[in-house]
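A single protein chain has been removed from this complex, and every other one stays in its place.
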Amino acid sequence: MKRTEPLLEARGITKRFPGVVALDDVHLALGAGEVHALVGENGAGKSTLIKVFTGVYQPDGGELRYNGAPAGFASPLEAQRAGISTIYQEVNLVPMMSVARNLLLGREPRGRLGVIDTARLYGHARAVLRGFGLDTDVRRPLRSLGVGAQQMVALARAVSVDAKVVIMDEPTSSLEPREVETLFGVIGRLRESGIAVIYVSHRLDELYRVCDNVTVLRDGRVAHTGPLADLNRLKLISLMLGRDLAEVKSGGLTRFNRDQGAVDGTPVVEARGLTRRHVLSDVTVSVRPGEVVGLGGLLGAGRTETAKAIVGALPLDGGQVLVAGAPLPRGGTKAAISAGVSMLPEDRKAEGIIPGLSVRDNIALAALPSLARAGVVSDSRIDRVVEIFMRRLRIKASSPHQVVSELSGGNQQKVLLARWLAVRPKVLLLDEPTRGIDVGAKAEVQALIDELAGEGLGVLLISSDLEELVEGADRILVLREGAVVGELSGENVTEAKIMAAIAERAHD
Amino acid sequence: AKGEEPQTAAAPSSTAGQQVVKTPTGTAEGPACTLERFGGAAFDLKSATVGFSQSEKEANPFRIAETKSIKDEAAKVGITNLKVTNAQSQFSKQITDVEQLIAQGAKLLVIAPLNSDGWEPVLQQAAAKKVPIITVDRKINAKACTDYLTFIGSDFYEQGKRAADKMIEAVGGKGKVAILLGAPGNNVTTERTNGFKDRVKEKAPGITISFEQTGEFAREKGQQVTEQLIQSNPDINGIYAENDEMALGAVTALKGAGKQPGDIKIVSIDGTRSAVQAIVDGWLHSVIESNPRFGPLAFETAAKFLGGEGIAEKVIISDREYDQANAKDSLGEAY
Amino acid sequence: MTTVTRREEIGRVLQQHGALMVLGVLIVVGTLAFDSFATVGNAASVVVSSSFLAVVAIGMTFVIIGGGIDLSVGSLFVLGGVLAAAGSRYGFAAALLLPLAVCGLVGLVQGLIIARTGLAPFIVTLAGLLGVRGLMLAISDEGATTYLVSDPAFAALGQGELLGLTYPVYVTIVLVLAAMVLLQRTGFGQNVYAIGGNEQAAALMGVPVTRTKVLVYLMSGLLAGLAGALNAARLSSGVTILGIGMELDAIAAVVIGGTLLTGGAGGVTGTVAGVLLLGVIQSLINQVGNLTSSFQQVVSGAFLALVVVAQRLLSKAQRLN
Partner (left out) sequence: MTRWIRDYGVYAAVLALLVFNVLFTPYFLDAANFRTQLVQVSPIVIISLGMALVIGTKGIDLSVGSVMALAAALTALYLGYGAAVALVVALIGGAVAGAAGGTLVAYVGIQPIVATLALLVGVRGLANVLVPQLVEFRNPDLIALGSSSLFGVPLIVIIAAALTLVVAFLVRRTTFGRQVVAIGGNRAASELSGLPVKRVLVLVYVISGLLAALAGVLATARLQASDPTSLGMFIELSAITAVVVGGTPLSGGRIRVASTVMGALLMQLLSATLIKHNLPQSWTQMVQAVIILAAVYVTRERVKR
């Protein structure tokens, strides 16, 4: 399968941003028909390297070679025309345009007079998407699809052009297992037809299933490159973290370390009969102090909605939320927050960070009222809080005053966690807290959840990562189509039982 | 009318401010226009739909008096169906307004045009239906008696010239004078400027016009520009304001700068009550009137025309002037 | 799921065709209330006078769908008229091409500045609004000179009639149809929606963002210049006091027509309905005939607010249910 001449090659690429060297002398060679894993911690430089390949950024040093000749792409368009297509970490499509127009933007089928032939446009789009297991009305605006389906559209778009290289930056982070299988099928077909794939993911299982070679980035430098089969998982993790094998081993794969089932007491938050037409039907959840309650289910099962409903960010047709026995007034998250119920949103970019503000201001945002006297903020108090959390969560930023949008995804996530911890909640609803963050940060976040629960915080954990759910939660509710279809606790908290709970009802 | 000599004496003040024709109907201004020549049919003014198109909001004394005069006179004459539109200073809107008046079946149009040019579509439609148009206060650049019936109003160029005469008198024929221009692009601005400049050049070469900036016919802008002016040109002797509002703004500016009445001579055009009062108070030197009370003359002209009489292509009214000598007595007639 | 879709669909229809419905209601009300409203002459005057704003608003629609805004159109409209009248001394071609060339150039430059430097369209075209009017004043001797259209063929372009409607109306209809095809059925149109919907994503999807933006502003400039030229032909002169505040009318028409100011959604048909709606409101106010001028403004403002609020509430209610 290996060819002598690499198809796409980075030679000594360097890319600097103010205050950081994002890429430092990076070499990477990619042959036709090769699936190449690109791994590394948050902020290691993976996304930056990809953006250099695709002409979003221009390198400050080094050389790109493509098809055996030096190459440089001034824009994503040029890269795309040359046959390099990309699926970015965040879904990057146009939400208000229809599915079909998104899929085929730039290569719509033309009819007479060079005018777009809409009938063929829709027909073609339908056919392409069916190949990706997506059967949907292609005339609807893209935003009406779930995140997973959107990601599939992005994928279909990237793959269905005449690409020689397909780059995937965390394509599975919002896909459900069935969709992941479809994706792997697609990757297999790409490999067979001699297309090269760069595959970025934090999910190690996936890497071992589909990748031939691996390049490990650490702090912008190549820490290792070679066949993936030569590395076992522990070795790979230690390379990414830059830590000893033994150290990694003692830590286990997730950092959860709970004596499950040890909590009781009265629930600190209790949601009863949450109902919203077409979204939630009669969902009842309660969380006790020190308890981690997991919410399981497939994508679109209504987990995010449950969390949003609890904090008052989703209008309800029925149901009630009680905090320490008292009903929470509806209409806005403020009441929930001051009652001690906070939610870390799932969509970091759209609902989490305030991109133009500093790390400091982002952390202090929700806690402002408590950090102010008569509406006048106290800088020293803010500084103290910010410092504590930046240290505790090991947020990697050049200073508290760095603009948050310049941070890597994982660090942004930590900033958001810090924002919520700073309001001293009694219950924290975490929606996919470790999505898109690297092993190291993931372990840190998991350990933190443990620690917080240990201190008496109630946690509602939403995660598509079954392992994380099983190891982290004391009790798990399984949702399907907006309704609770099962509850597991104690011995029963296993991946197999969760799957069974989802599956049983699914085939009713 | 540019060649005409200015009125030397003020119009008689016994008319309670009503307009007085300077060029009487049917004289000196070419062949008179008769219903026969125009080609229309006579109709009863009282029962006909009559359209009046006002150009600017009735927010300054001139427009208020103008619209009121038309409406009052229409009522007096017994016109039951008067339709009034207001273009809110948008020329495109005025064209549409008049078109719609025609569409609504107006038999006679009285128009206070926002602009002299650009009436082609209206004139065509009016001609097709033989609707006579009387334009008041501003001219329309077209052919009288074919495109429209007649123009009743002042001669702005003439007003500029008369203002210049007053200014020459005020500063003694020499010195530095500033002009507060009206809104740019406006015919009135152009003509009042040209009349003033031409006259100064002709009569008083000792006067230099050292400053001309637009005050957009508004009081606040007049004040602001004057404030800048007296800072950078402290030796200025006179200010010619192309309307009363700017002149009064200039007065406020002068007061604010600690000047005394008469330190800087101000001449303006319009003849609003406040301006005439300012003459009495000594702040303005003189004001050339631009009389807005077109109602009586407009409907009188229309009645004559429908009655078969000949109408001149221009009915230039005789504007008075106010100065120290007559201001106090004329206050009641100013609008 | 199907119910969700139908509701969404209803919301979308209300958002996009609300103007048309209100227009229908107003026409019915006007017809019932005033004898002289639903006459051929009145309808023709509304249509003819709306056609110039419509041409300008087509360009504005593209700009706004593309996520921008163009405040310079009013100034370009008056400049186009002055240039056309001035150019008519050198014949028909000059009368038409001179305004198109100059206004197109202004649009192009604005587009280049916006696309290349990332400066906010609002402020760039605000500078355009000032600068272009200055240019117009410079050409017309501070507004003292009004050029008259001296080429009869060019004047005929603005005044000639077919079936009771002047040629500019037909030009507008052709432009509207062309714009619809351009938006829905060409790659350029798709690119406009894409950059307005999510500029970053569009860039990553290979949309030529810079070129599309430049083209959009170029188009807006050209259309404003063309509208000005046609209007000059109609008026037989390059009137210098036109176009003040026209950008706001155009924006209002586009918004009333259901195009989102945030970009990415909307269309030309709505805009045409919006333009006609503004025209009909004016006509109704004229029919009443005795509203004081200040009161007319209150009515216009209230009506504008009413239309957008109604549109917003209807589409929101549909979405939330």
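Letters A, B and C mark the chains as written, and numbering starts fresh at 1 in each.
The rule is simple: a contact is a pair of C-beta atoms (placed from the backbone, for glycine too) under 8 Å apart; a residue touches a chain by one contact, two chains touch by 3 or more.
Fair warning: this is a prediction, and the values are worked out from it, not measured in the lab.
**Student:** Shown chains touched by the missing chain?
**Tutor:** Per the touch rule above, the missing chain touches A, B, C.
**Student:** Which is it among A:A29, A:A313, A:A483 or A:A500 that touches the chain not included here?
**Tutor:** For the chain that is not drawn, the touching residue is A:A313.
**Student:** Tell me which residue among A:A324, A:I354 or A:A496 touches the hidden chain in the full complex.
**Tutor:** Spelled out, the listed residue whose C-beta touches the missing chain is A:I354.
**Student:** Pick out which of B:F91, B:F211 or B:Y240 touches the chain that's been left out of the picture.
**Tutor:** Considering all chains, including the one not shown, the answer is B:F211.
**Student:** Would you write out the residues of subunit B that touch the absent chain, in ascending order?
**Tutor:** Listed in rising order, the touching residues are 57-61, 64, 181, 184, 210-214, 216, 218-221, 223-225, 227-229, 231-232, 234, 245, 248-249, 252, 256-257, 274.
**Student:** With the missing chain put back, which residues of subunit C would touch it? List them for me.
**Tutor:** Touch with the absent chain occurs at residues 69, 113, 117-120, 122-124, 126-138, 142, 248, 251-252, 255, 260-262, 292-302, 304-305, 308-309, 312-313, 316.
**Student:** Which parts of subunit A are in contact with the chain that was left out?
**Tutor:** Residue positions of subunit A that touch the missing chain: 17, 57-58, 311, 313, 332-334, 336-338, 343, 345, 350-357, 361, 364-366, 368-369, 372, 375-377, 419, 423.
One rule holds for everything that comes next: only the chains that are shown with their structure count from here on.
**Student:** When the C-alpha atoms of subunit A and subunit C are each averaged to a single point, how far apart are the two points in Å?
**Tutor:** Computed value for the inter-centroid distance: 43 Å.
**Student:** Between subunit A and subunit B, what is the separation of their C-alpha centroids in Å?
**Tutor:** So the centroids are 73 Å from each other.
**Student:** Between subunit B and subunit C, what is the separation of their C-alpha centroids in Å?
**Tutor:** 34
**Student:** Of all the residues in subunit C, which ones touch at least 2 other chains?
**Tutor:** Residues of subunit C never touch two or more of the other chains.
**Student:** Show the residues in subunit A shared as contacts by 2 or more other chains, in ascending order.
**Tutor:** Subunit A, residues with two or more chain partners: not present.
**Student:** Residues of subunit A touching subunit C in their complex?
**Tutor:** 54, 56, 75-77, 80-81, 86, 88, 92-97, 101-102, 105-106, 108, 114-116, 118, 137, 140, 144, 157, 277-278, 315
**Student:** Tell me, which parts of subunit C touch subunit B in their complex?
**Tutor:** Residues of subunit C touching subunit B: 36, 39, 41-42, 44-46, 48-49, 52, 137, 140, 142-144, 146, 148, 155, 159, 166, 231, 234-237, 239-242, 244-246, 279, 282-283, 286-287, 289-290, 292-294, 296-297.
**Student:** Can you list the subunit B residues touching subunit C in their complex?
**Tutor:** Answer in residue numbers: 54, 57-59, 83-86, 88-93, 95-97, 99-105, 114-121, 124, 141, 183-187, 189-190, 193-194.
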